[in-house]
Each structure stands twice: as C-alpha cells, then as structure tokens.
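Written out below as structure tokens is the structure these notes cover.
Note that one protein chain of the assembly has been removed; the remaining protein chains are unaltered in position.
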Amino acid sequence: MVKKLPALVGLAVLLVLPQVLGAEYSWLVLLLNRALIFAIMAIGLNLLTGFAGQISIGHAAFMAVGAFTSYGLGKFVGIPFWGALPIAGLAAGLVGYALGFPALRLSGHYLAIATLGFGVAVPQVLNLWESLTGGWTGVKPAAPYLLGISFREDRPFYYLILIALFIMAGLAVNLIKSRTGRAFIALRDSEVAAQAMGISLTKYKTQAFALSAFYAGIGGSLYAHMINYISPHDFGSGISMELFTIICLGGLASVNGSIVGAIFMSFLPKLTERISLVIQKSGAFEHSHFLQNVFKNFNQVLTGIILILVVLYLPMGLVDLWRKTKNLFTAKGVK
Amino acid sequence: MAILELKGVTVRFGGLVAVNALDLSVEQGSIHGLIGPNGAGKSTVFNVLSRYYDPAEGTATFEGKDLLGAQPHDVINRGIARTFQNVELFKGLSVMDNLMVGQHHNFRYGLLPALLSRILPSVKREEAEKRAKALEVLEFLGIAAYKDAFPAFLPYGIQKRVEFARALVSQPKLILLDEPAAGMNEQETHDLAQLIRIMRDKYKTTVLLVEHDMSLVMSICEHITVMEFGRKIADGTPAEVQNNPAVIKAYLGEEEEAANA
Partner (left out) sequence: MILAQQIISGLATGSLYALAALGLVLIFKTSDVVNFAQGEMAMFGTFVAFTLLTSVGLPFWGAFLLALIFAAIFGAGIERIVLRPLAKAPLISVMIATLGLFQIINGVAGWIWGYELQPFPTALSGAPITVAGIVFTMQNLMNIGVAMVIMFGFFLLFKFSILGVAMRAVAENRTAAKLMGVPTDRILALTWGLGGILAATAGILTAPVTNLDINFMATLQIKAFTAGVLGGFTSLPGAVIGGLALGVLENLVGQWNSQLQTPFAFGLIVLVLVIRPAGLLGTIQKKKV
C-alpha cells in the first residue's frame, strides 16, 4: 500500500483539480486535457520503445490516423464518438501492425529513420486526401454527446480523458506483468535469447507496434474531439518528437514516468511563456532582439538541453530521480 | 537411440569453413561433450541447432524429425533449450521473470487476456503455476534466494546458474550448455558437475555441452566428440578420446601456442 501511495495521491489530485480551480483557470484545464491525452499516447509509445526496445520517432502519424478515422466515422458514417473512439484505436493499430512488418527487418538506427520517414509521409498523404481531411484548411470534429450531456466544455471532457487514461494505463500495467510484457522486455534485452525461449520476433514486434499505435489512435481521437479543429499538419514531427521526449524524460519502460513526462512537457511551454512575459514586461531586454527571441522561444532549447542532461545524468528518467530521492530517505539502497 | 543426429553439416562464412562435414550423434539420456581448441567450430554447431545459422550442406534431425526447417523460436517447442557462452540473461527482468520467459512457450493465454492479466482468474492461476515451477527449479539449483534480484547485480557464477535454470525450466528433452563452467572456480565447477548429473537423472534430460574445462568434461560426459578446425577428429568415451593421438596433438598444439604466447 505504501508503495502505491504516490500513485494514489497523484490520482486524487487529478480527480479534484478541475473542481478546485476557478473559472479564471480554464486554460489550465485545457492544458491538463492535452497533457493527459499525451500521457495515453506516451504510455503506448513506451510499450513499444521502453519495453519492446523498438524506436519510433514518427508516432504522430498513428495519432493522425486515429484522429481522422474518428472524425470521418462521425461525419460520413454517422457513428457517434463513443463508437468511433475504439474503432479509431483499432484503425491506428492496424496501420501499426502493417508498419511492424517492414520494421521487423530493421533495428536501432534504421528503424528510427524509417519511422521518421513514416511520420513525415503520413501527414503529406493525408493532406492530399482532401475529402476526408480538408487538406490545408482542416476539419472540425464535433463535440461528443452522451446521455444528454455535452462534452464540449473542457471540464466534463477532462473526466472523460481521465477515465480513458485510467483504463489505458491499467491495461498497460497488466500487460507488462504478463507473458506478453515479459516477451517485449526479453526481445529488447536479447533478441537471440528471446528467440531461444520461443519468442517469435515477428509476432511480438508487430504486436508491440500494433498496441502502441492503438494507444496513439485512441489519443488522436480524443485529441480531435477535444480540440475541435484538426488538419493533417497538426500531426507533424514536432508532436512525434514531443512524445519521444516525454518517454525519455519521464523514464523509458515506466508507465508512471510516461504520465509525469507528459504533464511536464505540456506545461513547460506555458511555464516558459509566463516567465518570458514577466521579463518582457519588466522591459529589461527591450533593446536586444536576441534576448527577446530567447524569451519568446525558450522551451525548444530547454527541451533539447533536458534531453541531453537526461541522457548524461539520468538515463532512467524522472521516475529514477524520484527513486533516488526516496532511497536517500529510506537508506535502503540497491539490493 | 540417438535423439539428435547431424549428418555432413557444413557451415561457411564467406570463404571460411567453420564446420566441415560434421557427423554427430547424441544418445538419448546421455551427457555428451563437444570439445576442441578455440575456433574449432563448437559454438557454430550450437548456433546451427538454435537455427541462427543455416548450414550450407548437411542434415540435422531431432527425435527423427528434420530440425533445419525450424525457425529459431520453434526450436524450444521441439524440446531443445540452451544457454549462451556469454550469458544472455534479460537484464530488465528479475531472476524469477527470466525463468517465466523460459516457460514462455508453455503458456496458453494470448494478447487480449494479457491486457487483463491481473484480473482474469485463469491467467492469474496460470501465472502462479509457472511461478511455482520456476521456484522449484531455482531451489533445485540452489539459487532461490536470488529470485527477486536483477541479473546485473549477481556474480558471474550465479548468472551462469540462472541461465541454466532458465533453460531447465522449459522442461527440455535436450539441453545445450555453452561453456557452463566458464569463469567458475574449481569448487563451483565441481558443484556444477554434480548438478548436471543430478539434473539429468531427475528430469531425464539429454545434455550436450561445449566446454573448455577438461576436468568437468572428463568427469561427467559419457560420450565426447572432439573438433578441430571445423572437423571431427575423434569420437568416443572419455577414455578413448583421452588416448587418441590426434586429440593429444590438437591439444598439445594449443598448449604450445599458449606457452609461446
């Protein structure tokens, strides 16, 4: 029970947060919504990269598939959000499964390059498919509606996302502690030994891709209906990079880390923006174009610095920082 | 009766012939040693059996059925498990979970139940069964105390044993041990020899081992095949092999080289 305490506290905070925040903090709820959707997708990416050891830096493409499937089903087939959400996940999962096959032949660098190319190519192809995606102009997915409740407002939507996150995180935790999760870790740590244990690389790598894409598809669908406006170019390599950064920062092979990382990365731009606003208001750097630029776009460089610092000093991510601090107090150390 | 039968197996890497027309016959229930100087092609033979390498020529049958048509991940389903020369434990998994992976092919549930693994009673039951089985093997090998440890924190000798346990827990008919005594001291090697023998008697497993430590090989093997430069140069009981002039020459050569180096 004590072990689960931080997670329980975190959950309690997430449950009450929108209620205690006043109307002037609506932007914060919106930001939280985004953060939790990214947490869902980051958990999926972590299953693939952190656990199964297969790198993807084009994950936004799966998110795009989920988003437009969900939109298209609502718009052209008349399937409401509730039905479209899981189908969007499955559609993305199917694309992930298909990508898993060429990915089988690749490892490490090559896989990174191929997924990078995939992430760039998919938005461009979607852009050409104007009847579905609206091309450059984009489209407007409708807000979900259930039992007479509209989820157009950010607060109700928040709880919807929270439930989704809870379910998806739960499934991931279950998976990790199962035969399949162990097979993922096994093929990450030693492909030859995994094969000798009867783990088929084809089966488990494609499964990892499909699962991971399923998470991204669910996230994409939620995102589309939350933001109410999407175009293919919203799912570019910037989003893919953010997802990748989230799991590296939060901690590879950690579900909690994915959530922490997603919240951190969603709030970082807002934080630096606030700070730079204060500094700009003070008029301190009025005469320096350079410094004004610095404060206008600080988080990109900060993201880069964080990535490098994590790699150099905190290879296990933020969750490791937590573990290390905890060990300081409990003086238990490493077994 | 031979459980494993290799005929004319030849493996080439580019122009290099790593294994040359090898015939090998392993009797069911025996402890069979595959020895030879460095570079003789012993590990290559293991890697052919594990299906990592395809021989250019030759056949391999296990229990009378063709083995070369199998994928690497099918080999364990046929009843062949192995250890590796340089320990290949899964460093992200505890010792217990390493043994759970060792039983991977014996599990029945698939992906969807896996997503609910801690809720579905049938899955929980299966997990518990496998865990009990793993614990039994760990106890048999005297390493149950390490069940929750991660491999990287264990001494090399223990890691070797964990790998042995991981192969054994799959209940193989044939177990391939690649230098099981490497890095062990005399006492540990002696204990290991005992274990291998007891294991064979208890689990009715056939053992094929590659080993450098002559004392281990001579003390536990009933049959020995000697290789040099990819060829088989001798085959027989420990006593026969020990007195074979070709074998003596091959090993003397190696010792001379070692002395000159």
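By letter and in written order, the chains are A and B; residue numbering begins at 1 in each of them.
The working rule: contacts are C-beta pairs under 8 Å (C-beta built on N, C-alpha and C of every residue); 3 or more make two chains touch, one makes a residue touch a chain.
Predicted, not measured: the structure shown is a model, and the values here were computed from it.
Q: Of the residues listed, A:Val139, A:Leu222 or A:Cys248, which one is in contact with the missing chain?
A: Only one of A:Val139, A:Leu222 or A:Cys248 touches the chain omitted from view, namely A:Cys248.
Q: With respect to the chain omitted from the figure, which of A:Leu14, A:Val29, A:Ile55 or A:Ile161 is a touching residue?
A: Of the listed residues, the one touching the omitted chain is A:Ile55.
Q: Could I get the residues of subunit A that touch the absent chain, sorted low to high?
A: 49, 53, 55, 57, 101-102, 105-106, 108-110, 112-114, 116-118, 120-121, 124-125, 127-128, 191-192, 237, 241, 244-245, 248, 252, 289-290, 293-294, 297-298, 300-301, 303-308, 310-312, 315
Keep this in mind: only the chains that are shown with their structure count from here on.
Q: Provide the C-alpha centroid distance between subunit A and subunit B, rounded to the nearest whole angstrom.
A: Those two chain centres are 42 Å apart.
Q: Note which residues of subunit B are touching subunit A in the complex, please.
A: Within the complex, subunit B touches subunit A at residues 50, 52, 71-77, 81-82, 84, 88-93, 97, 100-102, 104-105, 107, 109-111, 113-119, 123, 127, 148-149, 153, 166, 170.
Q: Give every residue of subunit A touching subunit B within the complex, in rising order.
A: Listed in rising order, the residues of subunit A that touch subunit B are 171, 173-175, 177-183, 185-186, 188-190, 192-201, 207, 211, 253, 334-335.
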